[in-house]
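What you see is the complex with one protein chain gone and the rest in place.
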Amino acid sequence: MNTHEVSPDTHHDVYSKTVFGFWLYLLTDFMLFATIFAAYSVLSGNHFGGPTQKQLFNLDHATLQTVIFLISTFTVGIAGVYTHRKKRGGAIVFFLISFVLGIVFLGMELHEFSHFIAAGSGWKKNAFASSFFSLVGMFVLHLVFALLWVIVLLVPVFRFGITARSVLRLTCLKMFWQFLSIVWAFIYTIVYLLGIV
Amino acid sequence: MSLFGRLGEHALKHDWIEYAAGVSIVGGALVVIILITYLKKWGWLWREWFTSVDHKKIGIMYIVFSAIQLAKGLIDGLMMRAQQATASGDCMGYLGAEHFQQIFTAHGVTMIFFVGMGVVFGIINLVLPLQIGARDVAFPLLNSISFWLFAAGGLYIFISLVIGVFAGTGWTAYPPLAGLKYNPGVGVDYWLWSIQISGAGSLLSGINFLVTILKMRCPGMKLMRMPVFVWATLATVVLVIFAFPILTGTIGMLSTDRLLDTKIFTADYGGNPMMYINLIWAWGHPEVYILVLPAFGIFSEVVPVFSHKKLFGYTSMVWAIAVITFLSFIVWLHHFFTMGAGANVNAFFGIMTMVIAIPTGVKVFNWLFTMYRGKVTFTTPMLWFMGFIFIFVTGGMTGVMMAIPGIDFQVHNSLFLIAHFHSVIIGGVLFGFFSGYSYWFPKFTGFRLNEKLGKYAFWFWFVGFIVAFFPLYLLGFMGATRRMNHYPAGNGWQPLFIVASIGAFLILIGVLFQAAQLYKSIKERNQNKDTTGDPWNGRALEWSTASPPPFYNFAHLPEVHSRDAFWELKKSKKDIVKRKYEDIHMPKNSMVGVNIGILSCVMGFALVWHIFWLAAITFIGILIALIARLFVKETDYYVKAEEVEQIETRSRAT
Partner (left out) sequence: MIDEHHGWNLSFKPLWIGFIISLVLVVSAYRIVAYGHLKHDTLMLSIIMIGCVLALIQLIFFLHLGLEEKPRWNLIMFIFGVALMFILIGGTIWIMNNLNYNAMPRMGH
């Protein structure tokens, strides 16, 4: 209800609309992952003679990944607070920390993919491998976008400082990163933990 | 890897019918291009239309594009009718099986995605911001991008007629037939990218309209004061937001099966083709409600105005819409009762499907109660509503019949099903659009449509529909399956197919009358100007603006105190207090939308033909276009108060 609306396109309105719109986008992205999760749930038992989760997954590796991503989510939240406080230095440092942790996570995940392929469970092998690669691969794709987004947004912050526009955009980036963390929580739980037991 | 992927000369090889179609399309496009060049209108088109972020212009572009697609889809339908009327017994008809398969596939894709979704988003774009007293949608640039993604996806239908082939799998493209093993060619890939790209546009529009409705209503417009069309739109976009990602994910997995040889929907290696059917219909059922809910909204606007009586049962209308929205997500299995699930699964979904007819019935009764004891005038918009009542309700009732799994086992994928869904889609979605088109045409063009030709068009469509599709109900009961290009003689089917083709021809005449109506109305537009902005004595806010509205919609944002806001304003006979004009903040035009449309169209084409370097470049191009936009500082401008005053006084003077 817009009882407080004064005139259109005041800064508050732009912020409020855009953050809400981005939240809706995140809900659609949740739904996209839910679709692939549904496929994985149905196909995760179909190894067609190939290696199984118990043979392929490494609990320590996956847990370390999860902790690393969790830390990166925490630091991205910190970066968000600095952004809202208009503290350029703090924002840049903590977004970069998340970026570096994201790269480490990415490296670990690609390492796991190559382990899968070497063990004879590449994405063409069987339905389980295909759906695993689809689900975790989709996550990796989203992470790559997030990493690119960090660079694109930090460049103007570095040069021009934090403007109203950058508060809005960095908030959306922060939300995206935190969304990814929630998706990963489900991947860790349902794919890795339930796969191993 | 060849520079051109798997594109080669063979892509241009077709049978003579396809050549004729390809030539007409290329020829038609050339005629249009030459005409625009001759009239030196490219600059105008670019400035006023292609780069516009104005919701009214974008709405009109959606509808124009959909009209072209409707022509193509109708021709597909006529070709199928001609084939089925003749191909009995010894006669094989004139279409080969492979060509026939592409026709029924393209017909479905064209009609559902590029006509249905096009007119839905077109009408919402035009009407929604005005009805809530807003100046535009929440994200005007995103609106433009959505339109161009939609257009890019729609182009593949035409491109595939000239270069390559289209899918021959049916519009839902079930694997394993649509998978890599059984359909390695380009047809299914064209299908995939057509839907994936336009689907992205739809999703973004859904988000855009939802934020618009929840955050941009004018002061005083509480939710329960919104026009029912806005409620219908709200429900529609909620469905879009949650259903379209399912489509994206599902056909995304089909494309990895095809491009990367994954084994998700394969018949072997542990894949499960039945899961595709499950997931695609989890999207597919909400999709048909996305198509029909706006039509219900349109009727909720039209019926009160032409019954000269306020809408009966506003609150129950809103509840019915909400219930339909939720229920539409728990009925999807009725599209595959026969796939082999057990009795309790089928029973659950069967019961839910029957339940969803109840709120729909509430709405139909509310419209009829609105008419009861009203002073009803049967203008063209109202005639389309009457046609809807007869045809849609019939279709709805046959839907409830098929909701019973036992009956569905007899008629699933028969012509009975085809008659059902054409009844609800044509009777519901299309007639709803035609009603809205006739109703709102004067508002957005400034002149009225020729009523007589409109009425002729309606009667040919209405009678034509009945003659074309009621025989199909009978044929379904007689055992005729869908998608047949030939059938044995002597079982009594042919006469009914012949009657059906006469009906299709009558519909064609109806369309010709619509084209004639448009032509005549444009020719005589100066005699039929809408000078008041309110030609029908309307009830909602769009009628408070001039016809056509100024680009900023409202010089002063309205303040609303009740439902039927404009009606109440007229009744109170309050003189509009002369308020001071203010500067108005408006977004600038932008070519980002066009660029992304072109780039994604080329990218999809490259993926279809495995020209991966081109796909990579265009993909990066899209990223660059988006990133570049982030660095643009001057995205908006202010319309000075003096200019607003000039525009306002000029429009009131005429």
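Lettered A and B in written order, each chain numbered from 1.
Note that a contact is a pair of C-beta atoms (placed from the backbone, for glycine too) under 8 Å apart; a residue touches a chain by one contact, two chains touch by 3 or more.
The structure presented is a predicted model; accordingly, all values stated were derived computationally and were not measured.
Enquirer: For the chain that is not shown, enumerate the shown chains it touches in the whole assembly.
Expert: Checking the complete complex, the chain left out touches A, B.
Enquirer: One chain isn't shown here. Among A:Ile92, A:Ala119 or A:Met175, which residue touches it?
Expert: The one listed residue touching the chain not shown is A:Met175.
Enquirer: Which residue among A:Thr73, A:Ser98, A:Ser131 or A:Ser166 touches the omitted chain?
Expert: A:Thr73
Enquirer: Can you name the residues of chain B that touch the chain not displayed here?
Expert: Counting only chain B, the missing chain is touched by 214, 238, 241-242, 246, 268, 270, 272, 274-275, 278-279, 282, 329-330, 332-333, 339-342, 345.
Enquirer: Need a quick check: the contact residues on chain A for the chain that isn't drawn.
Expert: Residues of chain A in touch with the missing chain: 1, 12, 15-16, 19-20, 23-24, 27, 30-31, 34-35, 37-38, 41-42, 45-49, 59, 63, 66-67, 70-71, 73-74, 77-78, 80-81, 84-85, 126, 167, 171, 175, 178-179, 181-182, 185-186, 188-190, 193-194, 196-197.
Here is the rule we use: only the chains that are shown with their structure count from here on.
Enquirer: Touching residues of chain B toward chain A in the complex: what are they?
Expert: 134-135, 138-139, 203, 206-208, 210-211, 214-219, 222-223, 241-242, 244-246, 248-250, 252-253, 256-257, 260-264, 266, 268-272, 275, 279, 557, 582, 585, 623, 627, 630-631, 636
Enquirer: What part of chain A is in contact with chain B in the complex they form?
Expert: Touching chain B from chain A are residues 1-3, 5, 7-9, 13, 16-18, 20-21, 24-25, 27-29, 31-36, 38-39, 42-43, 46-48, 123-131, 133-134, 148, 152-153, 156, 169.
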